[in-house]
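Input: a single structure, listed below in structure tokens.
Shown here: the complex without one of its protein chains, the others still in place.
Note that the chains take the letters A and B in the order they are written out, and that residue 1 is the start of every chain.
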Amino acid sequence: MIWLIAVLLFWLAAWAMNVWLANSKVAETKAIRIAVPVIFGVTLLVLWEGVVRGLNISPVILPAPSQIGATLMNSTDMLWVDFKQTVLKGALRGFAIGSLAAFITAVIIDRSRFLTRGLLPIGNFVAALPIVGIAPILVNWFGFDWQSKAAVVVVMVFFPILVNTVQGLSETDRMQRDLMRTYAAGYLQTLCKLRLPAAMPFIFNGLKISTTLALIGAIVAEYFGSPTRGMGFRISTGVGSLDIDLVWAEIAIAALAGTVFYGLVAWLEKRVTFWHPSQTG
Amino acid sequence: MSVPVVQAQGLTLTFQTNDGPVHALSDVNLDINKGEFVSFIGPSGCGKTTFLRVVADLEQPTGGIVTVNGMSAQEARLQRAYGYVFQAAGLYPWRTIGGNIRLPLEIMGYSKAQRNERVAKTLELVDLAGFEKKFPFQLSGGMQQRASIARALAFDADILLMDEPFGALDEIVRDHLNEQLLALWSKTEKTIAFVTHSIPEAVFLSTKIVVMSPRPGRVTDVIESPLPKVRPLEIRDTPEFLEIAHRVREGLRAGHSDE
Partner (left out) sequence: MRNVVPVLVVLSAIVGLWWAAVAPMNMRAALDVAERAKETVVPVGSVARRDISVFKLMANNHEHIASGYSLKRPRLPTPVQVGKEFWKTTGGMVAKGRAFSKRSLIYHGWITLQSTLWGFLLGTTIGILAAVAIVYSRVADMSLMPWAVISQTIPIVALAPMIIVLSNQVGIEDRIVPKAIIAAYLCYFPVLVSMVKGLRSPSSSELDLLKTYNAGGLQSFLKLRLPASVPYLFTALKVGIAAALVGTIVGELPTGAISGLGARILIGDQFGTPLAIWSALFAAALLAGVLVTLLDIAQRVTLHRMGFRS
């Protein structure tokens, strides 16, 4: 009971603090912009911890954050092996291959109006499909190791990036194309100097969507067969053997990996498309 | 002495639209001589912009001949015979001002040293020295338009085609840019074709004013300006200026009355 009341008080205090911070004069400073969501996140963790302790919830059902943290610290070696297998080998390689393939395909089909008109609706449709479902087929084709995971990721990230790139390449206005024409610029010059830079905001949009898809694909594919390592493998076996705190530690790593990966792409986007109205504010 | 740079004979351009054919240009005959400043004025739909686009080979005529420097419009474009300034500045937002002026130079294969020299020179010419490293979104509209003029001046074209370049700017900025443009013209001795719908602007800038009228787009009057080459802003209050302005206005009205 003490725990529950303490947690409730903490929650109210943190909320009041956030209200005060958000309405204060310094709300626009960077520090406050970071502090407010951080306080919110910490509140959620404290709430979780307090509820688990206050209601005496069994760690087999829901372990407390402190316990998950301890497990995480104790099994860093194993988590690192899993991280290497799933994120570095499966997700990142698949992401690199898939986005490069999508980019090259987009530039090629962009040369033909007919192909663009035919492929764009199909690509848009396929991008909305539950492609994860092909995971068992690809595991069957490419075996249990990271190659099949990368293959699933390739297929999953291909279409969002393809569609966004094709759309971005057609995004230049008539005046900009006329200008290149008055310079008697060739196809490649127009592509490199005008259309690719103009397409960058769109390409990054596709890349950002794909970062999460890459991790999802790599983890799901491991549910259908993997060597005895990998985050998906550890999660599915952990659920079976009731190592729930380990499963949560893997989830924490997956969440962190996903956020960092997304953050890196978003940071790169900011550097490349600093000129775009969405970035200049 | 007068060498024709642009020659149009019986130039006709008809667009096919869903509402039937639109006669954007109908039998236009016109010479633009070397070193002239020619303004095209008329209500919208009179074909002034279309004429400029045909000269620039951005539009194909359906009849008649146009030559630029004695070549076909396409040959002239491939030889980069002209610089084109559009209604909006149209600077590439991801390039600095210097980078934008460097763009045509990169495409046309100028050496690095030449590029740097020309960028510096043209920035000086349009009074933007010191802004080379700025990005377009950091500049005002008038400065962006000056940068786009610099971009058109950067390479060796002796023809400058300008399509209502100051149309979107306010009166004060416009006056200022008009003065600068005149100074630039006398310094560089380029041939300029300038589309506008402002009578004072046309009269103030031009040695020759082409009055056009719509449906079908055609030339109704060509006025040779007697004003001296050096013109302070105050010239707009002289009787000579007002007389030409009056004649342009009459020409525009005549074009309207036969609707």
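Everything below uses one rule, namely that contacts are C-beta pairs under 8 Å (C-beta built on N, C-alpha and C of every residue); 3 or more make two chains touch, one makes a residue touch a chain.
Treat the numbers as computed from the prediction; the structure is a model and nothing was measured.
Across the complete structure, the visible chains that the omitted chain touches are A. Check A:Leu4, A:Val51, A:Met78 or A:Leu115 against the missing chain and you find that the one touching it is A:Leu115. Set against the missing chain, the residues A:Met1, A:Val26, A:Ile61 or A:Leu188 yield one that touches it, A:Ile61.
Residues of subunit A that touch the chain left out of view are 15, 18-19, 21-23, 27, 32-33, 36-37, 39-41, 60-62, 114-115, 117-122, 125, 128-130, 132-137, 139-141, 211-212, 215-216, 219-220, 223-224, 231-232, 235-236, 239, 244, 247-248, 250-251, 254-255, 258-259, 261-263.
Basically, only the chains that are shown with their structure count from here on.
Between subunit A and subunit B the centroid-to-centroid distance comes to 50 Å (mean Cα coordinates, whole Å). Of all residues in subunit B, those touching subunit A in their complex are 56-58, 77-80, 82-84, 86-88, 90, 92-94, 103-104, 106-108, 135-137. Within the complex formed with subunit B, the residues of subunit A that make contact are 175-176, 178-185, 189, 193-194, 197, 200, 273-277, 280.
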